[in-house]
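Before any comments, here is the structure.
Every protein chain but one is kept in place in this view of the complex.
Chain nomenclature is as follows: A and B, assigned in order of appearance, with residue numbering initiated at 1 for each chain independently.
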Amino acid sequence: MSTATDTLHHDEHDDHHHHIPTGIKRWLFTTNHKDIGSLYLWFSFIMFLTGGAMAMVIRAELFQPGLQIVDPNFFNQMTTVHGLIMVFGAVMPAFTGLANWLIPMMIGAPDMALPRMNNWSFWILPFAFLILLSSLFLEGGGPAFGWTFYAPLSTTYSSDSTALFVFSVHIMGISSIMGAINVVVTIWNMRAPGMTWMKMPMFVWTWLITAFLLIAVMPVLAGVVTMVLTDKYFGTSFFNAAGGGDPVMFQHIFWFFGHPEVYIMILPAFGIISHIIPTFARKKLFGYASMVYATASIALLSFIVWAHHMFTTGMPVAAEMFFMFATMLISVPTGVKVFNWVATMWRGSMTFEIPMLFAIAFVVLFTIGGLSGLMLAITPVDFQYHDTYFVVAHFHYVLVTGAVFSIMAAAYYWLPKWTGVMYDNTLAKWHFWASLVSVNVLFFPMHFVGLAGMPRRIPDYALQFADFNKWISIGGFAFGLSQLIFLALLIKACRKQGEPATDQVWDGAEGLEWEIPSPAPYHTFDTPPVIK
Amino acid sequence: MNLLTKIGTSLFAMCLSLPTLAQSVESEGRSDLNLRQGVTDISSQVYDLHMLMFMVCIGIAVVVFGVMFVSMYLHRKSRGAKPANFHESVKVEIAWTVIPFIILILMAVPAANTLIAMEDTSDADLTVLVTGSQWKWHYKYMDSDIEYFSNLATQREQISNKFSKGENYLLEVDRPLVIPTGQKVRFLITSDDVIHSWWVPDFAVKKDANPGFINEAWTNVNEPGVYRGQCAELCGKDHGFMPIVVIAKDPADYEAWKNEKIAAIQIAKEEEERLLAMNMSMDELMTTGKKVYLAKCAACHMPNGEGLPGVFPAIKGSSLALNDRSGHIDILLNGRTGTAMQSFAKQLTLSEIAAVITYQRNAWGNNTGDIVQASEVHTYANGK
Partner (left out) sequence: MAQQEQYEKYYVPEQSIWPIVGAVALFLIAVGAGNFTIEVSKGKEGFGGWILLAGIVMLIVMVTGWFRNQIHESMSGLYSAQLGRSYRQGMAWFIFSEVMFFAAFFGALFYARMIAIPWLGGSSNNAMTNEVLWPGFEAVWPLLQTPGGTESTQMGWFGLPLINTLLLLTSSITCHYAHVGLEQNKRKQLSWMLGLTIILGCIFLALQVEEYIHAYDIGLTLDSGLYGNTFFMLTGFHGMHVTLGTVILIVLWFRVQKGHFTPDNHFAFQAGSWYWHFVDVVWVMLFFFVYIL
C-alpha cells in the first residue's frame, strides 16, 4: 500500500493489512470513519421516522377538537419524546454522521483522530434511546414534561420513569461529548500538510465551532439532569423554594445548555449549504472569511441569549432588556450568512439538481424561521407569542426546513460519493416537491393559530382553531408520507442500484472529497494528499 | 425550471399578501390569523410593535428573496449564464452588517419603552392574588374577603365528543375573575404546585406562576367585556383544560358584584354552620359526593376511581379508602405535600368533603358502608 496514487486508484487491494471485515462484526467493532458515519446516518434516519411517527400521533389527535385517539397524559409523552428524539436522536446524530464521513475526507486525514472512541460514541446512542423509548411502556408512562423538562413538573410531579430519562440523557451526553472531542481533535491535528485554517472547507469550520459548543454545554445538561434526579429522589431542593432553591433556576441552567444546543443543530447546516450553493452556482463561495467569522460570532453570542426563552418567568426588567438586545444581535451574523449565499448565486451559472433545490428551499425557509425568531426576541411581544404555536412554527421552520432540509441536501449531494451510484432522480424529484409543498402546509398555518392564541402542548383546543389545525394535520401526514419516498430512494442507492457516479460527480464541485474515487475507498489518504 | 419560478413567484406572492390579509381582519379586533389588538393601551402598543416587526420582516424577506429569485432566473446555466469570479467585497459586506444593525436599533427602542411600561406595577388601584394549581385557578382579592377557585366549566361529554361542543368550548369557567374597567389592577401571580402561566391575550398579560415566588403583572381595561385565555405553561395532564375568564365591569357594576359576593360568602358560612348540625342520609351524601367527585377528583383519580397507574393512585380498592378513615379525612383537608394531591379544605365545604369521602368509601365496590358527616370532618379539622 503506499504511494498516493495507489491509495487513490486501487482501492480493492489497498489493504493487505486492513482487510474490510464482513458481517455484523464489521459494524459492531468498526474503527472506520466511513462505517461509523453510515451507522450514525442510518440510526438518525430511523430515529427521524420514530420521532415522526410520534408527531403523526400528535397531529392525528389535533386533527379536530375533542379528545379522540389518545389521553392527555399520553399526548404529553408523545410531545416530549417527539422533541427529545428529533433533537438528540435525529438531527444531532445525522450531523455527527456527516462529520464522520466527510471531515477526514475533506481535510485529507486517514481517519478520525480517535477511531475506537468514535465507535464507542456511536454505539451508546441506540442503547440510550432504547432506554428512553422503553420507559414509555412503564407503569405511569415515560417522560411527560416536555423536552425542556421544567422543574418541578419533572421532579416532584413526574412519574417514576424520570430516573431512566435522566440516565439515558446522561449517556446520550457522554456520546455527544466524545463525538465532539473527536471532531475537534481530528480537525486540529489531522489536517493534511498545506490545509491551513483559512483553506478549510466551510463544513469543517462550522463543525469545529459546533464541537466547541457541544463540549461546553453538554456537561451543563448533565449537571441539570443530575439536579433533577437528586431533587426528585434524594431530597435536595435546587428547584424548590421551600429549601431555598428556585424553579426558574432550572430554566436558567437548562437554557444555558438549550440555546447553544439549537445552534449546534444549525451551524453544520450552514456549512453544508455553503458547499452546495457554490457547486451548483459554479462560483466560489462569496465572503469565505466573513462566513467563518459570522459562524464564530453566532457561537459566542449563543452563550449570552439563553433567557429569551424565559421572558415570562418574571425576571427583572433590566435582565429582560439585556437578553432581548443580545438575541436581536444574532440576526446580524446570521444575516451575513444569508447574504453571502445570495451573493454566491448572483451572477453564477446555476443548475438546479436536487441538492441545490433543497439548499435553496433551506435559504428561503430558514430565513422565514429566523425572522420569526427575531420577532420572538422582542420581549413585550414575546409575552404574547410565548408558549403558543407561533413558537412551534418558528422552531419547525429552523429545524425541519432548516436542519433537516440541509441534512437531506447533504445526503443527495454526497450520496453518489458514498455509494458510487447516482440516486434515483425521479424519486428524488417527487421527494423534494412533495416535501416542499407539504411542509409549508404543515408549518405555515401554525403561525396563524399561534397568533390567534393557541397554546402549545395541548391535546385539545378551542373551536376557532379547528380549521387551520385540520390543514396542519393534513400537511403533516403528507410530509410524513413524502419521507417514505426518501426511504425508498436511500435503500435503492445503498443497494447500488443506479447509474455509476463519476469521481467528481457534480461539475462545479471542489474539494478533496471529489478527488478520490466514487464510491470512496474504505481507507482514504493513508498518505496525505497534496493541497493546492 | 418553470416549476421553480412558479413556486418562487407564489411564495413571493404569499409573503406580499400576508400583511393585507392581516390588515383586513384587523378591524374586527379579533382574528383567526393575527394577534389581537386587545382592550388595553398596552395591548394595542404590543400589537403595533408586532405589526412593525412583521412589516420589517416582510420587507427584509422581499428584498432577500427577490434578489435571490431574480438571480435564479437570470443566472441560470440553461440561459447560458457564465459564472463571474468575484467572491468578496469588503464594501458590501460592511453594508450588510451595518444596515441590519441599524434596523435592529430602530426596533429595539420602541420595544424597550413598551417593556418598561409593562413591567411597572406600581400605584395599583386593586390587587388580586392569582394562584395556579393543577388544574384550576384561585383568585383572592387582597382588599376584601373574596376568594374563590375557578374551574373549567366545559362538560366532560363535550370533550369526549359525546355532546356537541358549545361556542366557548374549553374557554369557559364556573367562576370567572371580575375586575373593574378603567382602574389599574395588579396581579400577584404564584402557584401551589408546578409552574403555570396566567395568560389573557386581550390584556397582553402572560406571566408564569412559579411555586414559591410571586410575579407581578398589571392591566387597565378600557372596555367592559368577557376576556378569555388559557394556562400557557405545560403543567401536567390537564394543562389544556385550565382556562381563564375575566369579566371586566364598569366600576359601578363591579362594586355591586363585590357587595353581592361578600353577602353570598356570609350566607354560605351560615349555611355551613347549619349543615354542620345536620346529618345527611347516605343517599344524599352519595349524590352530592358523586357530583363533587366528578367535578374535582375525577381529573386525576378518573371517573371510575381507578386512577392512572404510576401517576395517580386508584381510590377503588385503596387501603386508605377502605380502612383508614381519619387518614382519608386528613388527605382531603391537608393534601399531601410534595405530590399533586392538594388540600381541598378551601375548595370544598365541610359537607362536600364529607360527601366525597363517603362516596369514595362506597363507590366502585368500595363497599365499606361508612358514612362520614360534616361534623366529623369539622372535629377533625379543629382537632388538628
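The working rule: a residue touches a chain if its C-beta (ideal position, glycine included) is under 8 Å from a C-beta of that chain, and two chains touch if they have at least 3 such contacts.
Values in this document were obtained by computation on a predicted structure and should not be read as measured data.
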Subject >> Selected from A:Phe63, A:Phe88, A:Trp101 or A:Trp123 as touching the chain missing from the view >> reply: A:Trp123
Subject >> Hidden partner chain, touching residue among A:Asp246, A:Glu261 or A:Asp460 >> reply: A:Asp246
Original post:
With respect to the chain omitted from the figure, which of A:Ser168, A:Ser274 or A:Ser331 is a touching residue?
Top reply: A:Ser168
Original post:
Which one touches the absent chain: B:Tyr73, B:Phe101 or B:Phe213?
Top reply: B:Phe213
Subject >> chain B residues that touch the omitted chain in the full complex >> reply: 119, 129, 188, 190, 212-214, 216
**OP:** Please give every residue of chain A in contact with the chain that is not shown.
**Re:** 1-2, 16-18, 21, 25-26, 28-31, 109-111, 113-120, 123-124, 127-128, 130-131, 160, 163-164, 166-168, 170-171, 174, 177, 180-182, 184-186, 188-190, 215-220, 222-224, 226-227, 229-230, 232-238, 241-246, 248-249, 252-253, 256, 314, 316-317, 523, 526-528
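Methods note: only the chains that are shown with their structure count from here on.
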Original post:
Counting in whole Å, what is the centre-to-centre distance of chain A and chain B, each centre being its mean C-alpha position?
Top reply: 32
Subject >> Contacting residues of chain A [partner chain B, same complex] >> reply: 65-68, 72-73, 76, 138-141, 144-146, 150, 152-153, 156-157, 159-160, 240-242, 246-248, 281-290, 312-314, 317, 320-321, 324-325, 328-329, 331-332, 335-336, 338-339, 342-352, 357, 360, 363-364, 367-368, 371-372, 374-375, 378-381, 383-384, 386-388, 433, 436, 448, 451-453, 455-465, 467-468
Subject >> Touching residues (chain side chain B, partner chain A) in the complex >> reply: 1, 3-4, 7, 11, 31-36, 45-46, 49-50, 53-54, 57, 60-61, 64-65, 67-68, 71-72, 75-78, 81-89, 92-93, 96-97, 100-101, 104, 107-108, 111-112, 114-116, 118-119, 134, 158-161, 165, 167-171, 193-195, 197, 199, 201, 204-208, 210-213, 215-216, 229-241, 308-311, 338-340
